[in-house]
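Removed from the display is one protein chain of the complex; every other protein chain stays in position.
In order of appearance the chains are A and B, and numbering begins at 1 in each one.
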Amino acid sequence: MHLILFFLFAGFCLAGAINLLLQTHPINSALSLIVVMTSLAVLYLLLGAEFLAIAQIIVYAGAIMVLFVFVVMLLNAGREERTLGSRAAGVIGLPAVVVLLALLATIILHTHNLGASSASQPITDTAELSAVLFRDLLLPFEVTSVLILIAILGAVALARLGNGERTVSK
Amino acid sequence: MNFLPHDVPLTWYLLLSAALFSLGIVGFLFKRNIITVFMSIELMLNAVNLSFVTFAHQWHAVKGQIFVFFVMMVAAAEAAVGLAIIIAVFRVRATLSVDRIDLMKL
Partner (left out) sequence: MNAIIHHEFIIYAHLWLIPLAPFLGFLVNGVLGRHLPKWLVTTVALLAPFASFSAVLCDSNASLLPAVETLPFPWLNLPGLHIDFTLTLDQLSLVMVLVVTGVGFLIHIYSVGYMHDDPGYARYFSYLNLFLFFMTTLVLAGNVLVMFVGWEGVGLASYLLIGFWFQKPSAASAGMKAFIVNRIGDFGFLIGIFLLLASFGTLTFAEIATKLAASPAWTGGILTVICLCLLAGATGKSAQLPLYVWLPDAMEGPTPVSALIHAATMVTAGVYMIARFHFLFDRSPFALSVVAIVGAATALFAATMGLAQNDIKRVLAYSTISQLGYMFLGCGVAAYSAAIFHLMTHAFFKALLFLAAGSVIHALGGEQDLRKMGGLRKKIPITFWTMTAAVVAIAGIWPFAGFFSKDAILYAAFLQGNGGKVFWFVGLVTALLTALYMLRLWYLAFFGESRSHDVHAHESPWSMLSPLVILAALSVCGGWIGIERFSAFLSPVLGARTAESATPHLELYLSILAVAVALEGWLIADKYYRRKTERPAQIAAALPGLYKLLFNKYYVDEIYNAVFVRPLLVISRYVLGWVVDGAILGGAAWLLGGIATFGGAILQRWQSGNIRSYAAWLAAGAAAVLLFVFYTSIGTYLGAHGIDVHWMGR
């Protein structure tokens, strides 16, 4: 059962990621990314992280991606232009990525002692998670909330209209 | 490795994570719209999250999952600020193509 679910949603992940690369209009890429996020949530569930799965959907797919879609529509982004841009990206970047991928794959495949996920394994429940979060890691938690506050302030300061400007986009 | 119908070897999760990460880098390198580039970054972050969760499952370490939680929070903040910057740049340069935004001074 796990196996079939894994194959299915892993396939969705990869398909969504490849589609993100292949689409020219950013809104299509955004939608593909939402597919990836949601599939990942299912995979988290398979790995026994129920809280994280829901958080992934609420935060990532529900908030961040919505923000992305908002901005795409606000700025009226159109299809990508075919500019030449950078030769270095292809000449140097692509081999680098290939090397990176190969290296990671080799390391992963050579690692012993990795187990497997199965239905019999316990799911980490939220109580256990919150116990650690609010007891042992309370300070980082509070600091993170301050961080988000700062982010809000920054976003507002950067994106608001200055004097004499009537609209965001031209 | 044991091939049981109910068990998925964690190695495959890790391979998926590596693949998503690489696809994220490829997107960062080759996409020309800033927003799409940003989305590729989010993809990379998610890939890393997946490998964190995998290892948390391996050793039954709750802290691994909490780390993912924090990554999500920071990613949210980063997305907000980053998109605000993109809006500010768009106001001045009137373009969303990464190749045209190549001056430090606007």
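Here is the rule we go by: a residue touches a chain if its C-beta (ideal position, glycine included) is under 8 Å from a C-beta of that chain, and two chains touch if they have at least 3 such contacts.
Note that the structure is predicted; figures quoted are calculated from it, not measured.
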| item | value |
| --- | --- |
| Neighbouring shown chains of the undisplayed chain, as defined at the top | A, B |
| Contact with the hidden chain (one of A:L3, A:L75, A:V97 or A:A151) | A:V97 |
| Contact with the hidden chain (one of B:V8, B:I25, B:V62 or B:I87) | B:I25 |
| Absent-chain interface as seen on chain A, which is shown | 85-86, 88-93, 95-97, 99-100, 103, 106-107, 110-111 |
| Missing-chain contacts mapped onto chain B | 25, 28-30, 37, 98-99, 101-104 |
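The rule is short, and it goes like this: only the chains that are shown with their structure count from here on.
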| item | value |
| --- | --- |
| Computed distance of Cα centres, chain B from chain A, in Å | 5 |
| In the complex with chain B, residue positions of chain A that touch it | 1-3, 6, 10, 13-14, 17-18, 20-21, 26, 29-30, 33, 36-37, 40, 43-44, 46-49, 51-52, 55-56, 59-60, 63-64, 67-68, 71-72, 74-75, 77, 80-86, 89-90, 93-94, 97, 100-101, 104-105, 108-109, 111, 114-119, 121-122, 124, 128-129, 132-133, 137, 140, 144, 147-148, 150-152, 154-159, 165, 168-170 |
| Contacting residues of chain B [partner chain A, same complex] | 1-2, 4-16, 18-27, 29-33, 35-36, 38-40, 42-43, 46, 49-50, 53-54, 56-58, 60, 62-63, 65-66, 68-70, 72-81, 83-88, 90-91, 94, 96-100 |
